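For this view, one protein chain was removed and the others were kept in their places.
Let's look at chain A:
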Amino acid sequence: MVSNEYALKTNDLNVFYGEKHAVKQLSIDFPSHSVTALIGPSGCGKSTYLRSLNRMNDLIEGAKVTGEIWFDGENVNHSAAHVRLLRKRIGMVFQKPNPFYKSIYENIAYGPRFHGVTNRKELNEIVESSLRKAALWDEVKDRLHHSALALSGGQQQRLCIARTLSLNPEILLLDEPASALDPISTSKIEELIQQLKANYTIIIVTHNMQQAARISDQTAFFLMGELIELNDTNQIFTKPTRKETEDYITGRFG
C-alpha cells in the first residue's frame, strides 16, 4: 500500500510550549495518497505535532517548533516560508466543527475568493464541486444561502471538509474530525476519508483505535511526545513490536 513517493516528511521535529517539550525529535514520512493515523493517549503530543505541519502553532504565543518539515522539495519550517500559501496547500479540519457564521455558500466561497477567484460562475462551480467531494451537495443544494449554523453537527463537519477542499489542497490534516459526532455521522466521515484518499494525502489524529484500524494505511503511536512505533496499520494492530503499543491498543492504559 505504501508508495515510494512522499507528500510530506518531518525530520527531528520538536515543539516547545514555553518550558514544556511537547513533541520530541519526530521523524515521520507520509506517503502520497495514503491515510496516516496518529494515535496515543491524551496529551501525547499528536495534535500538537499535527498543528505544526501547517504552521498553526505560529498562532500560539510561546510555542517554538524546531526541525525540518519537507514539503514539495522545500523545508517549510523556517521564517522565510510562505505560510499562507502553505496553509492553502495543506488544509486542516478541526475537532469541533467550526463553520463560519455565514451561509453555506459563503463558507465555501470565502477561501477561494480571498485567494483570487472573483468570477461568479467559477465560484459557483467550486462551491458545487467542493460540496460534492464532501458528500454534502445533495443535502444542502436547495439551501446554499441559508446559515451554515443550522446544519447538524455531522453536516457542519463535512461542510468544514468541503471548505478545506475548496482550495484544492494536496494534504488534509484532520484533528479528531469525528470525535464530536454521533456514530452515523462518524461513519459518513470515515467513508468520505476513504474516497478522498484517491486524490489527497491524509493525516488524521484520532482517539478511536477502531477508527484508525478501519481507515488508515499506516499508523504512528505517540507517547509523552515521542514516536514509539510507526508501521503499516495492519502490523501495528496485529503484531506491534513495542510493549507500550501493545498495552495501548489492547486497552491496558490511555
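We adopt the following convention: a residue touches a chain if its C-beta (ideal position, glycine included) is under 8 Å from a C-beta of that chain, and two chains touch if they have at least 3 such contacts; residues count from 1.
The rule is simple: contacts and distances are computed from a predicted model.
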Legend entry - Omitted chain (choose from "Putative FAD-linked oxidoreductase", "ABC transporter", "Phosphate transport system permease protein PstA" or "Acyl-CoA reductase-like NAD-dependent aldehyde dehydrogenase") - UniProt protein name: "Phosphate transport system permease protein PstA"
Legend entry - Residue of A:Tyr49, A:Phe71 or A:Phe94 touching the missing chain in the full complex: A:Phe94
Legend entry - Selected from A:Asn14, A:Ser129, A:Ser147 or A:Gln235 as touching the chain missing from the view: A:Ser147
Legend entry - Missing-chain contacts mapped onto chain A: 54, 56, 59, 83-88, 91-92, 94, 96, 98-103, 106, 110-111, 114-115, 145-149, 160, 163-164, 167
